[in-house]
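To start, I am sharing the structure in question, which I have written as structure tokens.
As you look at this complex, bear in mind that one protein chain is not there, while each of the others sits in place.
By letter and in written order, the chains are A, B and C; residue numbering begins at 1 in each of them.
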Amino acid sequence: MFKIAKRNLPELLRAIAAEQELYLPVNISGQTNFAVWTEGTEADLDTLKTVKSPKDMFFPQSETLYTVKKENKKLSIQPEALREQRFVAFGMKACDIQGIKVLDKVFLAEPIDTFYAARREHGTIVALACHEPEETCFCKVFGVDCAEPDADVVMWAVGEMLYWKPVTEKGKALTESVSGVLEAADEADEKAVSDEQDNIRAIVEKLPYTNLSLEGWDGNATDAKFNSPVWEKLFKPCLACGTCTFVCPTCQCYDIKDYDTGHGVQRYRCWDSCMYSDFTMMAHGNNRTSQMQRFRQRFMHKLVYFPANNDGMYSCVGCGRCVDKCPSSLNIVKVIKAFEKEAVDQ
Amino acid sequence: MQEIINRAKELLADGTVARVLGWRIGDLPYNPEPSYFETAEDLEKNFVYDGFCGANLSKYMIEGSKLEGKTLVFLKPCDTYSFNQLIKENRVDREKAYIIGVGCKGKLDVEKIKAQGIKGILSISGAEIEGDAETLTVNTLYGDKTVAYKDAMLERCHVCKGKEHMIFDEEIGESKDTKDADRFAEVEKIEAMKPEEKFAYFQKELSKCIRCNACRNVCPACSCRKCVFDSTKFDSAQKANADSFEEKMFHIIRAFHVAGRCTDCGECSRVCPQGIPLHLFNRKFIKDIDEFYGDYQAGADAESKGPLTSFTFGDVEPGVTGGRR
Amino acid sequence: MQRIGVFVCHCGSNIAATVDVKKVVEMARLEPGVVHAEDYQYMCSEVGQAKIAAAIHEKHLTGVVVCSCSPRMHEATFRKAAEKAGLNPYMVEIANIREHCSWIHKNIEEATEKAVILARAAIAKVNLNAPLKAGESRVTKRALVIGGGIAGIQTALDIADAGYEVDIVEKTPSIGGRMSQLDKTFPTLDCSACILTPKMVEASAHEKINIYTYSEVEKVTGFVGDFTVDIRKKARSVDMTKCTGCGVCQEKCPSKKAPSEFNRGLNNRSAIYTPFAQAIPNVPVIDREHCIKFKTGKCGLCEKVCQAGAIDYTQKDEIITEKYGAIVVATGFDTIKLDKYDEYAYSQSKDVITSLELERIMNAAGPTKGHLERLSDGKPPKNMVFIQCVGSRCSDNRGKSYCSKICCMYTAKHAMLIRDKYPDVNVTVFYIDVRTPGKNFDEFYRRAVEDYGVNYIKGQVGKVAPQPNGQLLVQGVDLIDNKQILMEADMVVLATAIEPDPSVRKIATMLTASIDTNNFLTEAHAKLRPVESPTAGVFLSGVCQGPKDIPETVAQAGAAAVKAIGLLAKDKLMTNPCTAKSDELLCNGCSQCANVCPYGAISYETKLINDHGIREERRVAVVNNALCQGCGACTVTCPSGAMDLQGFSNRQILAEVDAICR
């Protein structure tokens, strides 16, 4: 394990950025999101959760797939190059990383999404343990340990120090490349980190959502859950916006569109939301015509369909972003609780 | 609050209304959700009206108007403007609504509390509608904190249009004047900037936009069945975020479409997950409309013609205004 | 995908001298959808048109772009040519490469490049064109004239003379209108009744004219060529078929306290009355408010004395529904109320009167039997003061901003008539300007000044103060001599501004005809369509459109009649196919589009809509193609884009924008 004083963080960042592109949480007019580091960029490691999850480092909100050039009446297709430069995702949290694992299930399964795969291959994840978990967090429900993220490198912020532990080969290689600014940690440091972990885990136990029960939610629950009358009551406040989807670390649906540039067409994909009325719109219309159906889809997917197809893995990681951001204060926790209540009532 | 609940129960019991549209108590101290209630028991147990009930319920009455029987809807003073505007545009049915105008002492924004570094909120006291608390006490995982009520208020409450209900069947509860800022001060500040500063400001703010459409979907004026950005008629992207132009197009056109109809209810800014001050677009139009065509408050009534569907012979010329010539 | 043919015209050297037409042809070939492109000397010639026709046949074209002169010149030509060749005429678009290109640019390279872009834009548009078909609607060959004054009478006579049925609806018991109240007319000093009465008689006797007096328009539906109108025939309480007009009932009626509307309230009339001696129809009306029988149930004297047995107290209002092809509005005017002009003491002194009241006083059938006398004491006046522009040309909101147009002339007339008949009466006129544009008008005015010694003072009157001795102290200013004037007068006559009759507002709303801020009906075009309302099938006659005197009114009445006849002469109307169209799946029913439609072409229907499986009743906008003129105001007001304009659709215009900018 290594360490660096927090005040020397810029040096570390500079050292990483010298080697490869660096993404990290940055506060831009009041909101913290992952952004590219350039000289002078100030890292915001105090904000627990970025507004958007860091998934767009691997699965950007919008990316070009290929370009069609039109010259006179001739068309030529230029495929978009894969992203093959190495980069570092600095400061991701345990839940976000779990989110990436969910995306892996989707994009790295056959047929492999080459755009995503290239980014995954070239990205190194430097995680930061959650110093002060918040009331909207419920990662533990999904088996995530925010005191020990599963990353290439894990960091802990304790007092004035930042501890740095390489875990994977990628992590070790990165550590090697920035070893000049890191100090080796000693036993006292190890102790500080394990204390921090204990602290974090103790707080997690006190979080209001920590003991949320997922009983009854699994890959076999399709009929029971799908046909429940609870949805009809639950969905009503939903505005059909895409906030939950777009801040979610696991939502992976995208739309493919063409943009007429005047001299050709750019075919691109962009995040889509199952909350939108034109989601999966087909020539005959839409297969989900009501907002209730769309609302149900989102949660059925996260808690039933996804585990059904992925060995029981839920596609919710308990980051709580939807809890924070839903304009109508609606979220997956309220959904789970409503079903719990229904079960009790019956 | 009990008075409100009691009245709602009465109206349910005597058959005046078939259901109640209000706010359901949340599972965190600050997240009540808009909700229907159909039984006295549900109301008694789960109804809440406190400082965090910022959501404007008027738009829900578009769907509410389609339901059988009357719906009791609780509207705050600013919400009634939206409701009037929706009546004017035939989007809600006045006959299907029984409106109780509820008092308002300024609505709270949990983001503002969190912005003061308060994390791990377990409970908040002082947000109750009954009290006249000047301070909120926040109990958190990391100790007790206090925040001045004023500092936790939504932006819109600082420039409140007044605590008078524009339309109601009855009124319950007291209000408190919360206006302590000039409604157009922020707009004027931007107007005074140099073009490149203005551009930089909006570029920075709009670059945060994730095209989630929350602002549009919550907006009572954006009541289109299908938004022009969702239809194929203009080939305009609704969710791409591929170039910064798209956000400008979306937000300018959205503001334009609601110009003269926007009541300045502030819901767009309240719901924006990225904290973009979207009201600055609408308020610019409102300010211009006031200056060019005379003071106009959308939703002050349900009949008047809006400024963009009327004119006078001597209207200002485009470009003479806006500092162009 | 369309199959588009592009035809580039040289226009002799008009285009070809600055635009490389061959290059335009060559570049056009590369555009999507283009399957044919050629150039020719004169595309508009027989040979040129034949080339287009040939290509349509041979290449199975679905769309045509002609790069030529302005579409304002030859769009119709090329559309007709295409139609003859079997192509829908609206599949033709013009790229204006002459007026907008070859004639203004000198550099061949630049002009050619621009011509290519203009062609590209037209091609992009045609790619999205859809065949449009002009609609047809039938024409009911009957006209409605609202208002039975000189304007309405003249319009009705002209339309009837052309052989069409005309109904006149007049709200008072008799036709005749304001003109019947006038004594003499300027500048000839004809007796008003002498020239009006024959017209009234002619109208009532005309076999094609049907007059509804004491009636009002209640409801109007439909559109140009096919209006349906409900007319409320108010209960007259006198059976028109039986009454002989003997007048005994009026003589015997014991209730004689009702103010006479005809005499502007200067004297009273009986409860059963005809407004004036020459009234048409000469059938009295019972004013139920003043009738003792109606008030107390007693009396019934008129019924007893009526030998014809025409009195019918049980009569009720009757609604007549009739169809019309054209509607002419001739609702006329009234004088404004003077309650905001206290300084002239109108409400304080009986001797301060309006000019219209003076007309009645001067008239032999008027309240003073034509003797000029003070209404306060019946004495003949010695000094009379006329004040001009009372409420006209007003810059504050007390009066009207416009000039009432007739006052200068009638005041000169009054002054002249008084000086002629009563040479010892001193007449002073205070004026802002004397406006005498009109044939023989200025001569008339000069006679008043020069031959009749009328004292004209340029200046305004600040105050008219009634004195204890019954005199009126007039305080004015003489702007030419720049001095204050104080003079005593026995009578003061106010040239009161005129305004559209208040009934016009309701009628305009029913007709969806637009009115301006002064309540004058708006013309379809201020210069080029002055007697038509923007609402198709509605025409304007007389002062309802703007202040005018009798000859102008008669002239406009004739013009309105011609326009109505032009419409009625058609069996069917072809409607412009470039009209707005609402996509009912997108429509919110918010009514904003209807608010900006100048033609009242948009209405709302509640329909069962099937929106991709969701079935619900929705309020949706429906455009009446017969009324829509295709301006597009609604399309921009519509936030959801439900409202679109055929021939100039959103996607078409955007395609042009894209083609130009790329």
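Note that in this section a contact is a pair of C-beta atoms (placed from the backbone, for glycine too) under 8 Å apart; a residue touches a chain by one contact, two chains touch by 3 or more.
By definition in this document, contacts and distances are computed from a predicted model.
When the unshown chain is looked up in UniProt, the name that turns up among "Monovalent cation/H+ antiporter subunit D family protein", "4Fe-4S ferredoxin", "[acyl-carrier-protein] S-malonyltransferase" or "Hydrogenase iron-sulfur subunit" is "Hydrogenase iron-sulfur subunit".
Seen in the complete assembly, the chain not on display touches A, B, C.
Touching the missing chain, out of B:75, B:157 or B:308, is residue B:308. Residue C:99 is the one among C:26, C:83 or C:99 that touches the chain not shown. Per the touch definition above, the residue from C:200, C:524 or C:538 contacting the chain not shown is C:524. As for the chain not pictured, it touches subunit C at residues 70-73, 96, 98-101, 103-107, 110-111, 113-114, 117-118, 121, 514, 522-527, 534, 578, 596, 598, 629-633, 635-637, 645, 648, 650, 653-654, 656-658, 660-662. Even with one chain removed from view, subunit A keeps its contact list with that chain: residues 259, 261-263, 266.
In the full complex, the hidden chain is touched by subunit B at residues 187, 190-191, 193, 195-203, 228, 234, 236, 242-246, 248-249, 252-253, 255-256, 259, 281, 284-285, 288-289, 292-293, 307-309, 311-313, 315-319, 321-324.
Just so it is clear, only the chains that are shown with their structure count from here on.
If you average the Cα atoms of subunit A and of subunit B, the two centres end up 30 Å apart. Mean C-alpha positions place subunit B and subunit C at a centre distance of 45 Å.
Looking at subunit B, residues 226, 235 sit in touch with two or more other chains. Those residues of subunit A lying in contact with subunit C across their complex are 72-73, 260-263, 285-286, 289-290. Residue ranges of subunit A in contact with subunit B, taken from their complex: 28-31, 33, 48, 51-52, 61-62, 64, 132-136, 203, 206-209, 233, 236-237, 239-243, 245-247, 255, 257, 259-260, 266, 268, 270-273, 276-278, 323, 325, 327-330, 333-334, 337.
Every residue of subunit C that touches subunit B in the complex is listed here, in rising order: 517, 585-592, 595-596, 604, 611, 616, 619, 637, 639-641, 644, 650-651, 654.
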